[in-house]
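What you see is part of a larger complex, with each chain still in position.
Naming follows writing order (A and B), and every chain is counted from residue 1.
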């Protein structure tokens, strides 16, 4: 009961492993993923600002850092389920939101409830900050999958993850997406040239979609 | 495509960790849990047979060994969700069953489909075998939680798990439950006397419910 319960619960996300069940050479916790998303988003927002876009840093801070907090309750299961059925995905999202609300109701002091409801909401709306979060979140899928492919992991899961994340990113209209496609993605592809898996072709195919 | 896909998928359950997110001194995979349930169930069924009960060993084999196969798709998330809401629990079960059916439909050869549909069904019905599975499954929660309590793990989660599993077991009318309560549980409690957590009281309180 109280902020202590919330602060202590953060530790749980260090023990929730992303993409559970699949073989990977390196595991990633939701906590570490969340930090990388915060970091990517910061640089992506810097690029937007360079192009004169105004960024609401408080909002960006709130939605990137907490975007996966709800996984404390149901784990990291959305990706495979999403591939299976949109209806099931929305059912799971309702469960997650219900448990987050249940947690706030039962643990957060009255004066903080509105703040926590805002921070732990789904942040991926159509605002600049919401779109940056979407790009940053997918960017981490790109990097996670890329590292596995580069080391020769042949689980289909990671080819699908890499490709789908790229397709998602390239369809978002942000200056930072342009920068990514022109300046970062070529370095990624180049970095993966020695892999036994043909990352270049997978990338080109995804961009052509 | 084919039995190979199914056989290979078993490996995934070695990587799904039970009770994810909670601190524990020792982790357990769904695969290892499944094996222990198979073992407990065998001895529990032996006890039933000693009392003249007829056991359908083929059915017992099928339902114990596969009882958590569906966790390949959505992970080990039912316990905390169940504590939260029965409605949500039933939603999740539908997702799991949908994905199991989807897997059978897409991967299992036609001639094996009826067998797999039977084996991967929920096995906890009111038959002797279904009840033995329920006892064996809860028994592993008793042992998992007990080992954490004995080592001084003070996460409330494990007190709740230990107690709830005991309550569930004691309300099942089987000869093996009597044997467990009279011959096994006292040894468990005795084994835990040196713990900093008062396992004896927790046990007595659960039995009194």
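Just so we're on the same page, contacts are C-beta pairs under 8 Å (C-beta built on N, C-alpha and C of every residue); 3 or more make two chains touch, one makes a residue touch a chain.
Model, not experiment: these values are computed from the prediction.
Peer 1: One sequence, 2 chains in place: how many copies belong to the entire complex?
Peer 2: 6
Following the convention adopted for this analysis, only the chains that are shown with their structure count from here on.
Peer 1: Could you tell me the distance, in whole angstrom, between the mean C-alpha positions of chain A and chain B?
Peer 2: A distance of 33 Å separates the two centres.
Peer 1: Mind listing the chain B positions that touch chain A in their complex?
Peer 2: Of all residues in chain B, those touching chain A are 11-13, 15-17, 20-23, 72-77, 80-81, 84-85, 88, 91-92, 94-95, 98-99, 102.
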